[in-house]
Every structure is written in structure tokens, then in C-alpha cells.
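A single protein chain has been removed from this complex, and every other one stays in its place.
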Amino acid sequence: MPALLTLITHNWYDIRDLSNLSGKIEQLIRDANGPGWLVFVVSALLGAAGIVSFIGVAAIINIWIERRVVGRMQSRLGPNRAGPFGLLQPVADAMKLMQKEVLQPKVADGLVFSLAPIAFTVPGILVMAVLPWGRNMALANVDAGVIFILALTSLGALAVFAGGYGSNNKYALFGAMRVIAMLVTYEIPSVLALLGLVLFSGTMNLSGIVLFQAKYWTPLLLVQPLPFIIYFISSSAELNRTPADLAEAESEIAGGYHVEYSGMKFGLFYAAELINAVSVSAIIATVFLGGWWFYKLDEVVPGWMIFIGKIYAVYFLFVWTRGTLPRFRIDQLLAFAWKWMTPMAFLNLVLVAAEVLIWNETGVSAGLVLPLYAVINTAFAGALIVAWVKVMGPKFSRFPERLRYYSQIDVPSLPAVAPRMDEGAPGLTEGRSA
Amino acid sequence: MPPDLLLAAIRLEHVLVLGALLFSIGILIALSKRNAVGVLMGVELMLNAVNVTLIAFARFVVSPRPLDGQVFAIFVITVAAAEAAVALALAVAVYRHRETVNIDEIDLLRW
Amino acid sequence: MPLKSEPVEVNIGPQHPSTHGVFRMVATIDGERITDVRMVVGYLHRSMEKLAEERTYTQNIPFTDRMDYLSAINSNLGYCLAVEKLAGIEVPERATVLRVIFSELQRIASHCMATGAFINDCGAWQTPVMYTFRDREKVLDLIEMTCGARITTNYIRIGGVAFDIPDEFLPALDRLVNDDLPQRFDEYDRLLVGNEIILMRARDVGVVTPELAINASLSGPMLRSAGIAWDLRKADPYCDYDTYAFDIPVGYNGDSYDRMVIRIEEMKQSLRIIRQAVHRLTGGPHKTEVPLALRPPEGEAYARIESPKGELGFYVVSDGGPAPYRWHVRAPSLINLSVLKEMTVGQTIADAIVTLGSIDINVGEVDR
Amino acid sequence: MPHPATVTLAGAVVAERIRGALPGAVREAADGYTVLDPARMYEAMAFIRDDEVLDGKYLVQLCSVDQVTRIDVVYHIASLAQNHIFEVKVPADHEHPEVASVAPLWVGATLQEREAYDLMGVRFAGHPNLTRLFLWDQFPGHPLRKDFLALPGGQKPGLSQFPKQVPGQTGGEFRPRLPGSGE
Partner (left out) sequence: MITDTGIVVAFYVIGITTVASALMVAAVRDLIHAVLFLVLSFVGVAGIYVVLSADFVAVAQILIYAGAISVLLVFAVMLTPAGDRRNSETAFRAPAAVLAGLVLAVTVFVIYDTNWRIASHGQFGATAASLGRAFFKPYIVPFEVASVLLVAAMVGAIALTQEEGEDGAA
């Protein structure tokens, strides 16, 4: 490497891997022979400060990105008044929420009502601590990292229920019960989808998975497309984002679980939704797109910058579905999870297990076997989805019959008395669905 | 009682005392709650206490395979999950037939 | 033994994001299923029929704007036809063609609003509403060019129309009708009609059988979605509608999905009518002279037109005085609501919202 | 085959058709409308709806007109199949108007009858739930009646200089009475 480059690499000021910086600070404390636990506390604080600052900034930027992108999708400009290109709009929103009065209904359950937003934000932030931001920049290199992430996302369900139940209002209770039913149902497909990846990469440690992808030069998205689709849909359901934002379905139950919240409590709920969205897209970026690694690029560009780029790529997918798709009904959503996603995830798990077995037994070189597996898995995913649609697809005809056009009025002679609705009045089309 | 009871070290006895405490609170809840779901909460707490002691043994006590304590703990967790599911289903079914989950009123074997 | 759950009464109340105005539906629900629906109206009741008895025939025209404020020109047209029928006034040729052009433009604007609001009730995050509103704005600009107002136009007068069209109106109309809106409506077809989630949410939701449709005197898209080809522009032609060539789209199942598709097709048919009407514009006066305090002969008249919501009728009774003795409006939105109970009972709350969106009521017209 | 344009049946045609089946039902047949005898009005309406020739399956609209000496309930009934429409009137007493309800025959009539009851005070016997549609329940009086907000001299409100500042005018009946004090 040219002389200049060596000057800035592998020294404490090398920003490609911030762990050098924290390592230098710990070295300073040890030289000044401070107490053992001080090092532990300082490095934890450093890591936590880094993550919380990223989350604070990311939440603000996400509000702006979401409103601008959805605005562009709806052929309108999106916020552009406050600050250049509307950049200060989220700041204005935050300030507005901060100085708004926090109302609490008299009949509300005080303890639960005020704890819910906090309990909803905590899992979102904790997940970030486990993710690898750089080569050895994981704040908490938990060995069972994948299970840790799943455990935290399941905690969020309770917090949302507490919010809905605490505000003691019919619509909020609707939202709360829907959330509980939905989150529990969608936990199973997401567990199975991630299990497929853990099986393939052999470790549950997230840094391990990223190193696996770096070693074999393939992001796991290419090798296993079906778990990506399943995990994306189930996590968008767990995040209550369209097409599954049933918990706070404005047009039906007017705001769902956070209908009684106002002021900063509502602000915390709104920020928590965005923080959870960022953390889920960070998980997808780490596990499917290979976190901080990008084909030699991470030697030059700092790893965590690539990681943040991937986070926002995945986040755009969430915003895209939110901008275009209408909402499911609660029973369709649950049926989709039980009858479609869980069986598909099981079948995928079986296939991946077989592939891993063959790979380990025969010991074939990765260069040959990974592209082969990629092709097999993609074909399998496509075939499975098409077959499933044929078998379980909705009963009414795929594309509706075109309308009939009359140039003159034509009223069929019908009995005057309208037969009772429940006797199944013989409508014009016998092809009515069950 | 040995002097270093609470001092700067965790000994097996400290964790076992914690487990015992949790276990007795579990008994208190299980026996004194009027609502069936309350009793189940007590039972869950007792199972948790047992798990704590198992993990403590795995960590501190001499054994050919030290991880057996943790394997046992995981089996206890799965059994607890199954038991909770069936017990709560039972509570809901009883409620549907007898309109109540109040334990004092559910005292006949057949009604 | 069924699961014990006390019926809960939920107010889909006056302040609700998707009840298209101050309309309240009290639903008794068991879990998510609705067991009984009771609707409460009257929040926007301005007793127009009483006020109309105090004012002359010409002064009553602004009332019709504020009834169905989404299709003001159609309401004006209905009232003026009734008074012209009562007083036997002849309307010049140019005025009739202008009336046809503007009522069809207003129909496109109203159907744009209805389709956008319906998809928004299905849960799409305001995206379709933005598209349909963008097109509605273009139509409103044209209306504002001639009538001076976007919503309460007060454009059609007894015996003709208020103002003649400015010079730049026809080129703007030609640009809109021939090369702008047709692509937009094809875009709706691709975006909305084939969308699987809307299919799942709207198919077989809020079903009306043909017999019930006739018995409950429904009209407009509600009637045509049940499979009955009935359109007043063909059945009882006013303003020479029988000389225009256009089709009536008719549905199959009478559910919310058919109603949405019918409204999109009707917008396309309106474009066809406007294209034919533009070629018929002849010279001549745009209205006949009508005395301000018109005193029609004693008697009564009932005239009806095909407004976007359905059959809008005006029953005017005159006692020879300057003010109508009795002024009754047949409001299609109110009468289309008489089957609300049959359509929503047994389905979930989410379906009830979708059904209400597909009926496309206008509370100004319901309460009058 | 339906007429190309809607035909308005003359009152005589409708009256003669009804007299054929129910002799005493029709009271008078003017050129534009037919007046039915309020007592036998329900069977006449049922006959109109089920008759082959009249084929009155579609109730276009229903409203009430205050003719000072009596209150007319006006029905416009049409047949979509044959594309014709005709008008039927039923007179009712002015002080206590009482007419048989047609809600059992046409579902569309339920809301319109509630509106007629609310604004004009016409009671419809046999209506599923005859309550006020627009106004709140304790509203005193029925606004569309000519004698509502009448002046002390019983002057018919019209355009001729509606006196603005007559002291007794706004006091009048409009002050909401306590519930239970009767109409």
C-alpha cells in the first residue's frame, strides 16, 4: 500500500474501525492503572453513546425520508418548507410534540399508561447493541445473537398491549388485542426464516454470520431468497407497517393503541415505531446483505458507513410498501401467516438442512456449491410460491369479469318481494364465493 | 453464619437463597390467589425458582458434565410452557361452562 | 356453549376519519363481528326545505350547491329542470349543450373523490387519494375558469346557464379530455382494478341483491352494481342525452368492488359524452330572459336527473306566488343508506367502513 | 319492452286500474295524480306494487305537503321494467295526521317516512321504528308545517315583509319545552 495509506491505517485514529479508538482509551486507563471495572464501564458507555446518537439522528432522518419518499410516490413534494428541502421538518415535529400537553384520561390506568411508550422503545434500541457495525465493532458480541434479537422483538408486543389496555378506550383495546394476536402469529415465520440462515452459516453469532458471508463472497440473500421474503413480510407485520398496520388502522379504529396518547408520550410511540423499523432493517442488512462487508470495499471505506447504507436501502423497501399497498383485514392477515408463511418456512428449513448436510459430507469447494445452491433455492422459492397460490389462492376468479356494457336500459323482471338475505338470494352470478 | 455472607463474592449459597426466596413467594401466590390465572402465575414463578437453582448448580458444583444443569433448565422451560398452555386453556374452558374463574366456586369434580 | 362476550357498542362516530363527514354509525359488535347497526344523522341538517319556502325560485339555486357539495352543478341542473318543467320555460340549444358538458365534468370530479376516498378506507396510506385529487384539481380548474367558483358554482340558472364560456376554455377542455385524463384512467385501471389486496378487501363485502336493490329504491352505482342496467340519462333523457352515444357499465355481484369499478368506468363514459358535446356547441344565446321574481302557474312538478350518487329528484309545488309552496328533494345518498343494515350486519368493522365508503354518501345531501 | 323515454301515467289510468280490483279505494283521479282513500290505502299500495300492468316495484320518492286544511302524503312510484312513473296522494287530517306505513312493502320508504314524521309530524302506523331522523328527540313541534313559528295573528309566512322585530315572534314555540310536556 502506498506510504501515505499505511500512515492512517491500523493506528488509533483509523476511523474504519472505531474499536481502535475505544481500545486506545482503555489502554490509557490501564496505563493510569485505574480500577478494573472502570474499563468495563467506560467501554460500555462509549458503545452505548455511539448507538444512541446514531438512533437519535436516524429517527429524525427517517421521519424526513419517509415523508419525502412517500410524498414523491404520491406525486406531491413532501415537506419542503422548514429548513432547506424540509430537513428541519422532523425537528419541528419533535419540538411541537415536546411542548404539547400530555393528556391522560381520568379512567386510564396511570402506571401502565405511562410505562408503555418507554417499554416499547427499549427493545428497539437493545437490538442495535448486538449487531456488528465494523470488523470487531459489536458492542455486545452475544454468542446466541439471533435468538436474542427474536426475544427482544417479542417483548415489543407486551409493551404495545400495555399501551392499548392502559388507555381504557374501546378503539385502543381493539388495537391492543389485534397487536397481540398479530405479533404472536408472525413470530413463528420470522423465527423459522432466521433459523434457515443460522443453519446455513453454522453460527448464531451475528459477527460470525457476517464473517461467513465475507469468507464466501456471497450475501445470504442470493443463496436463500425465500427466508428474505418471509422475514421481510413478517417483520413488516411485527412493525405494524402497511400492508399490515392493523394495530393503528386510521380508517378503521382511528389510531388504535395510541389514540389516547398526546404530547411526548405519543412522540415516543411514533419515534419507537421508527426506531424499531431502523433496527429491523439493520437486522435484515446484517443477516441477508452482509453487514459491514462489501467485496473489498470495506478495506477502503469504513465498515459502518457501508452498514448504514444498507440499512437505508432496506428501509426504502419498507417505505415503498407503505406508500403503495392497502391494508389487510385481521383474519386475512392471520390466515396468511398460518396457512402460507409458516408451512413455507418449514419446507425451506428442510431444504436448507439437506443442502448443508450434502455440503458438509461431500466437502465440495464453496466456489462450485454456493452458486448451485443459489439457483436451486431461487427455483424452489418461485415454484413453492406459485404452487401455493394455486392450491390456497383466493376462491373468487383471479381477474374479475369485465363489466357488461348496455347501450339501452335493461331491467330483468324480478320478484317484488326481496327474498330474505340469509336464504342466499339467487344473485345474477352463481359463481359467488363461499 | 459465615462472615462473608454478603461481601464482594457470589457463592453457591447466595444464588440458592435467591432461588428459595422466589420459590416461597411462588407458593404464597399459588395458594392465596382467588383467580385461576393468579394461581398459574404462582406456579410459573415456582418453576423459575427451580431453574435458578439448576443453573447455579451447573455453574458452581463439581460434575462430570457441567452443562447438564443448563440442559435440565431448558427442559424445565419447555415443560413449563406446555403446562402454561394447557392450564390456561383449562381455565378458559372452565370459565365458559361455569361463568367464573374464581377458585372457591370451582370445587366440584363434575357439574 | 359459545364463547361468552357481552355485546359492546362502538361509535363509528361523527368525528371519524372515514365517515365522509358528520355521519354516525352505532355498531353493536361481538368480537370483531357486527350484530346490529343504527345510524344517527342530522348533524348537518340546515332545514333547506323550510328556508326555500321563504325565497324566490332564483334565490333557491345556491341551496342546491350546498346540498351535495361534491357535485354542485348536477344539483343545480336538477332544480332548474324542475322549475322549467313547472313554468314551461324553453332552454336554448347552446345552454343545453353547456349544461351537458359541465354536469359530466362535475361527475368526473365527484367520482374521482369517491374512488380515492374508497381506497383510502381500504387502508392505502392516502396514495390513491392523492392521485385522484390531482386529476380532480384539473377538472375544478376548468370549472373555476367559467363559473368563478370551484365547489359552490351556482352556474346553472333557470332558463340556461349563468355565463358563457371564455375563449381559452375549449382548448383547455380539449387538452384535458383528449390527452390528459384518458391516460390517468388507464393508470387507475392498472393501479386499482387489478390490485389483489383491494380484491380481497372489497370482493363480497356489502353485497346487495337485485331484488333488494329495487325494493329499497337504490339508485346510481348501487343499482348498477347489483346487475340492473338503469341510468336516468338513458331511461328518462333530459338535456337531449338520448342523442349522445355512451354505455352504462353494469356489475355482477352488487359488492363494493363492483361499485368502485363502475365508478371508474363511468368516468371514461363521461369523457366520451364531453367529446361529442364539444362538437355540438353552436352559437346563440346561453340563456333566455327569466323575470327575477318568476311566478310559475299553480301546480306541481317532479323532475329527476342522474347525479353521481344516484337519482336526484326535485318535487316543486307552486301556489302562484314568487316563492315555492313546497320544495322537496329526493336525496339519493339518504335513500341508498336504507340498506346499510342488510349490507353490514354479520361482517367485521373493517368491512363496514369499506361498505360505507363504497356507498359514497354525501352528508350534506343526507341531512339537507 | 320499456318505453324509450319515461312515460307519466295519467291519474285516470291508474285510478281505473285500482278501481277494477278494489272498488272503494280511489277517492278522486286528477290528470297528474290519483288520490287514495286513507282508510284502504295499504291494500291499494300492495295492489299497485304487485299488479302486472302498474308494476309499481320501485318507490321513487315519498314526501308530505302541508295544504293548510289537510296534509297530503305524496308517493311517486315507478316501474323500471316498463319505464313508467305515476303519482299517488293520500290526504291526512291536519292536526293529527295518521297514515298507514308502506315500509313493509318497500324497504326504501323507512328513512323517508321517518323524515316525513320528523319534519311534518305525519305518524305512520306499522313503521319499524318511527323516531325523529334529523332533529333531537325533545325538539318542540315539526318545522315544515305552515303553522310552525306562526305569528300571533296566524299570518302565513311568505315573502310579504316577514316582520323582523315582532317581540313575540322568536319567543313563541321555539323555546324547547321540558321533555314529557307533550308535543
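Going in written order, the chains are labelled A, B, C and D, and every chain counts its residues from 1.
One rule holds for everything that comes next: a residue touches a chain if its C-beta (ideal position, glycine included) is under 8 Å from a C-beta of that chain, and two chains touch if they have at least 3 such contacts.
These numbers come from a predicted model, not from an experiment.
Looking at chain A, the residues touching the absent chain are 36-37, 40-41, 109, 111-112, 115, 142-144, 147-148, 150-152, 154-155, 157-158, 161-162, 165, 177, 180, 183-184, 187, 204-205, 335.
Residue positions on chain B in contact with the hidden chain: 1, 8-18, 20-29, 31-38, 40-41, 44-45, 48, 51-52, 55-56, 58-63, 65-68, 70-71, 73-75, 77-86, 88-93, 95-96, 99-104, in rising order.
Please note the rule applied: only the chains that are shown with their structure count from here on.
Rounded to whole angstrom, the centroid-to-centroid distance between chain A and chain B, based on C-alpha atoms, equals 34 Å. Chain D has its Cα centroid 25 Å from the Cα centroid of chain C.
Shared interface positions of chain C, defined as residues touching 2 or more other chains, are 212, 214-216, 228, 230, 235.
Residue positions 2, 57, 80, 83, 107 of chain D each touch two or more of the other chains.
Residues 41-42, 45, 47, 49-50, 53-56, 212, 214-218, 228, 230, 235-237, 242, 299-300, 302, 304, 311, 313, 315, 317, 321-323, 325-326, 328, 330, 334-335, 337-339, 367 of chain C touch chain D in their complex. Considering their complex, residues 8, 10, 16-18, 32, 119-127, 130-131, 134, 193-201, 203-204, 207, 209-212, 214-216, 226-231, 234-235, 245, 247-254, 257-258, 261-262, 265, 342, 348-351, 353 of chain C touch chain A. Remark: chain D residues 2, 49-50, 57, 80-81, 83, 107 touch chain A in the complex.
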